[in-house]
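This view holds just a subset of the chains, kept in their places.
Should a chain be cited, it is by its letter among A and B, assigned in written order, with residues numbered from 1 in that chain.
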Amino acid sequence: MKSHTHYLWFTTKQRQEIIDITEQVAEQVRESGVAEGLALVSAMHITASVFVNDHESGLWADILKWLETTIAPWDAKRYGHNETGEDNAAAHLRSLTIGHEVLVPITAGKLDLGPWQRVFYGEWDGQRKKQPAMVPTDPEHRLIIALSRLEPPAIERPGRHGNALASRDSEV
Amino acid sequence: MKSHTHYLWFTTKQRQEIIDITEQVAEQVRESGVAEGLALVSAMHITASVFVNDHESGLWADILKWLETTIAPWDAKRYGHNETGEDNAAAHLRSLTIGHEVLVPITAGKLDLGPWQRVFYGEWDGQRKKQPAMVPTDPEHRLIIALSRLEPPAIERPGRHGNALASRDSEV
């Protein structure tokens, strides 16, 4: 296969939520069979983000607080967008600041991440059905994990496994 | 073809301007003939952005106001960069915040965007010739739309068209 596209759907419990999705991305890498390539992980919503950072809950709280106090306060009445009937203009600006996608290299069949890097989905406008009870709604968040393979499928040859300090070229 | 590169040139009427370029990108996808792949849309200027968000004019006004009041006020005298004779330091910081490129997946020959996602060019330092009249100048803004195809060109087989909840692999 040359390419592998998977749509991941999930729910959130809070309107602002950060979810570690590294394992779901890694699972798609395994299913695709890609050895050397790139994994594009992209949110399909304009009020959400995909980013790479740290699996530490204190930092997640810092991010949410920073988005509210420094980057884009929710304060619905300050935004022209909210005259359309929406109240989520701040969520759009948060998505613009952090970004909506990342591209993770795949090396030797695995996500090539640094020692502390994890992949996250950041929802800045979840729970759009606004149900008062905190129960999972129908899946409403969607992202695309599009993997691309960078060697031809017909001829499989083992790649050289150099150490981290060397270049590696996949042979064909 | 494996790759398709197109340079898109255009003008802006304002120094700060947000332009929906989704149709120009989609046109390049069609011209390239790519069925499964990736579209890199990248600004070639360091005072501009490419981003994915909402086609809503109230939000565009919010973005411009937010860039000025929260992210990087234009206030030329506060920046060391402007000692070079430029006055656009704030435009560089706006480009850094929102980013200068996006990578859009191509699935079944179309940009694979979520229901409200559109692709935009954000000019933060246009009209550099500083003509007082609001007339189009010579094309001054350039971005590269580099499309990559992820299956071999020699053998064309119809892809499976699964529903949104399934993975899709392009067969070769």
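Note that a contact is a pair of C-beta atoms (placed from the backbone, for glycine too) under 8 Å apart; a residue touches a chain by one contact, two chains touch by 3 or more.
Keep in mind the model is a prediction, meaning the values are calculated, not measured.
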item	value
Assembly copy number, counted for this structure file with 2 shown	3
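Convention: only the chains that are shown with their structure count from here on.
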item	value
Chain centre separation in whole Å, for subunit B relative to subunit A (CA means)	20
Of all residues in subunit B, those that touch subunit A in their complex	36-38, 51-54, 56, 58-59, 61-63, 66, 70, 97-99, 102-105, 107, 112-117, 148, 150-152, 164-172
Of subunit A, residues touching subunit B in the complex	1-7, 9, 28, 31-32, 40, 42-46, 71-72, 79-84, 89, 92-93, 95-97, 99-101, 103, 142, 144, 146, 148-149, 152-154
